[in-house]
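Of the protein chains in this complex, one is absent; all others appear in place.
Per-chain residue numbering starts at 1, and chain names A and B are given in the order in which the chains are listed.
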Amino acid sequence: MENIKTFLSHFFVTGDPMIYGADASIALVSVAIVFVLTYFKKWKWLWREWLTTVDHKRIGIMYIIAALLMLFRGGVDALMMRTQLALPNMHFLNSEHYNQVFTTHGTIMIIFVAMPFIFGLMNIAVPLQIGARDVAFPFLNAVSFWLFFFGAMLFNLSFVIGGSPDAGWSSYAPYAGAELNPGVGQNYYLIGVQISGIGSLATGINFLVTIAKMRAPGMTLFKMPLFTWSILITSIIVIFAFPAFTVALALMTIDRLFGAHFFTIASGGSPMLWANLFWFWGHPEVYIVLLPVFGIFSEVIATFAHKALFGYVVMIWSMIAISVLSFLTWLHHFFTMGNTAPVNAFFSLSTMLIAIPTGVKIFNWLFTLNKGRIEFTTPMLWALAFIPNFTVGGVTGVMLAMAPADYQYHNSDFLVAHFHSTLIAGTVFGVFCGLHYWWPKMFGYLLNEKLGKWSFWIFMISYNICFMPMYFLGLMGMTRRMYTYPAGLGWGPINFIITIGAFGMGLGFTIMAANIIWSAIHGKRDTTGDPWDGRTLEWSTSSPAPEYNFAHIPVVSTRDAFEAMKEEERKGVKRRQLPFEPIHMPNNSGIPFIMSAFFFVAGFGFVFEWYWMGIPGLIGIVICLLARSFVYNDHHHIPTDEIERTERAAGRFS
Amino acid sequence: MAASTLTESEKRKNMPLEYSTEEGDLRIVGFWIFLAAELVLFSTLFATYLVLQSHTAGAPTAKDLFKINPVMAETIVLLVSSFTCGLGTLELRRHNTKGLIAWLVVTVILGLAFIGLEANEFYSYAVHEGAPLSSSAFLSGFFILLGTHGAHVTLGIFWVTAIIIQLAQRGITAVTARKAFMVGLYWHFLDVVWIFIFTAVYLTGLVI
Partner (left out) sequence: MQEHKNTAVESEPAGFPWKQVIGLILSLALTFLALWIAVGLSLPVHVTLTLIVGLAVIQALIQLFMFMHVLEGTDTSHQILGLIFGIFVAFAMVAGTLWIMYFTL
């Protein structure tokens, strides 16, 4: 009895009223979900339509729902930190709890918000933009999503079971090692992120092959929409950066679980090697979450300036240059670890070089706006706000790139402000922009413009209230990750302003969430499929797009293919209505969900070093893989009369 | 890519069976890209090993442990298995199911022999020489680099076996041909990795 009690008190996180509150709310929400699904008899629907789906559009929607939920959690983490720092000597969080909160905030925002949000948007838009019926490997796409999902769940479980990681999102050795950081928190980080990372690699391969091989006839590489180009480049970076992270995480796991000495201090290990491997992935990762939003902004700016994008070819070569350079700058994250001058000089230069193609892109967006017929919709506002706000992040990045100056800025709040300027003004503005832009394509109705603009202005202004003062706070000497500070340093008022900004961003996000709910009930239906007068092929099909995307695969002759089609129609060229043909589609499969659940079981086992649980989990994974290998009946055809019915219902066949 | 006059589906008609469907074509390209990613995965392990090679911390060093004969035996077995796997692909191209299965069976047997030799080598280091992975950074790097390669070979053995069963059930079709071709690529790739292990770990360990 006593044993069970000690076990449970270690197993569940205890002693903090906020966590008890979270326990209770998690239990209540779970019960509520089970009740609703049972009451409305929706279990079968959930399994058939969503959990087993291989449709890229549904997978995209699931990615975005998960990303929004994770954004909520990461945002609450941020608000907790800002509450703790609002005044000197606060006692809202203790140091241990504060360490856990900034660790989960960083990890969740990068791995479980930025990436899935982008993967969601690309799942929805890329196949439609290139005129394809699905991605190259629909089954693998489902595997990717479920691996991300279960990886995220495993990581989040640490909050209530076993304890959260506390070594920062970059988990530097030796602090993250077993000797200095016993317990399961760090194992959750290593294994949860690992599982979702495997899914990311698969997504990279999937989209590279999709874009390389499945474009509509006539769409040569230099006729592709810019968002698709950005995803092509991003996929390449994902494919070649993630294996390094996979290895780094695995090596630290082996250090912790099996007593190896890769990153320990004793027995010849090298803590700096961890920083080296982590940032070899970590810097390209920055471009993984930035290039796609560059693509989104390019689409949105061209659409709402009602002009073709300025400098299309230059934009593409800039991204290609970024993809190569992004693998040659990683050391700038640890300039101050004690490298010799030539090493620091090389990486300083390569970092500054990467600012050039980025700057080129900024000018291209500005020239696209020049003499455009600009329409200030919500997505356009996010895109316009991105340009100046992101530039601040870019310019401070060049300041940080100077190795000698970096000794001054390193690990200060100046750095924190810098990367939030790029990740919020870049990635967050970008995914919100894309969310509003493609929402009608996902659900068939528009988000409310008025609420959208309110959420934009509040979020954007609050973002500046939050992060502009933080640069100065950093220059005044406040370092990152400090959980409290004494009065009398002059930091108090600035910190208080920053906290106001942080809550303002929370308010902006809340209005956006309210907008989603309001519009779901009252939102304007999009019956045309082309609510924005779009230029690319995703707007040529109905909203939401049918299961097969296009009844006839479009034939492309120019850039901005849909704009060209509309131009022809305006000139009175009639398109012939061809007869429908049966469409070949992949079958749904439960294996991705089940296999990823085995990953979760195995991961949980290894987190607690319960090999009786971990090894059967691994065996389950292998059985799923073998079972898939023997599946031969994996596709079906949609008959022509069903296509005709669907097209008629969408008003596209008479 | 732009200038081709034949469409991809026209090109596919003149190609070996495994490329004859769009799906087969896509998967082979995807698998090549996967192998390129594996290249980076192994390069990370190589970089780690080479950094930690001299960090022996008083435990046995490369010179103390490595012996030429077992290493050469492993190398020759794996090189020959790559050859037999290549003969399998040749028989695949000749649409000779029996020949293909026979060479794949030989490949699996050689793969098992390789794993046996490697396990024996690991056992002698860890137990007889008292140098398990936890004794120094060098040994951690050594066991994990070679262990990752060995785990890939082991997975490959299961995979080839699954494909032998499918070939026996269905003969050579567009789908089984694609699977047999892809597992061949995987097997040759592991041979390439071993060549670099042989060079960067064993030969370098004997020289420095």
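Structural remarks
The rule is short, and it goes like this: contacts are C-beta pairs under 8 Å (C-beta built on N, C-alpha and C of every residue); 3 or more make two chains touch, one makes a residue touch a chain.
Computed from a predicted structure; not experimentally measured.
Within the entire complex, contacts from the absent chain reach the displayed chains A, B. Interface note for the absent chain: among B:Phe46, B:Phe122 or B:Phe158, the touching residue is B:Phe46.
When you scan B:Thr21, B:Thr61, B:Thr148 or B:Thr161 for touch with the missing chain, the hit is B:Thr21.
Touching the missing chain, out of B:Leu65, B:Val80, B:Ala126 or B:Ile165, is residue B:Val80. Across the interface with the omitted chain, chain B contributes residues 1, 4, 8, 11-17, 19-21, 23, 25, 28-29, 32-33, 35-37, 39-40, 42-44, 46-48, 50-51, 68, 72, 75-76, 79-80, 82-83, 85-87, 89-90, 93-95, 170-175, 184-185, 188-189, 191-192, 195-196, 198-200, 203-204, 206-208.
Contacts to the hidden chain, counted on chain A, fall at residues 208-209, 212-213, 236, 239-241, 244, 270, 272-273, 276-277, 280, 324, 327-328, 330-331, 337-340, 342-343, 632, 634-635.
By our rule, only the chains that are shown with their structure count from here on.
For this pair, chain A with chain B, the centres built from the Cα atoms lie 33 Å apart.
Those residues of chain A that touch chain B in the complex are listed here as 136-137, 201, 204-206, 208-209, 212-214, 217, 220-222, 239-244, 246-248, 250-251, 254-255, 258-262, 264, 266-270, 273, 277, 280, 622, 626, 629-630, 632.
Contact residues on chain B toward chain A in their complex (touch as defined above): 1-2, 7-8, 25-27, 29-30, 33-34, 36-38, 40-41, 44-45, 47-48, 51-52, 55-57, 59, 133-138, 140-141, 143-144, 158-159, 162-163, 166, 170, 175, 179.
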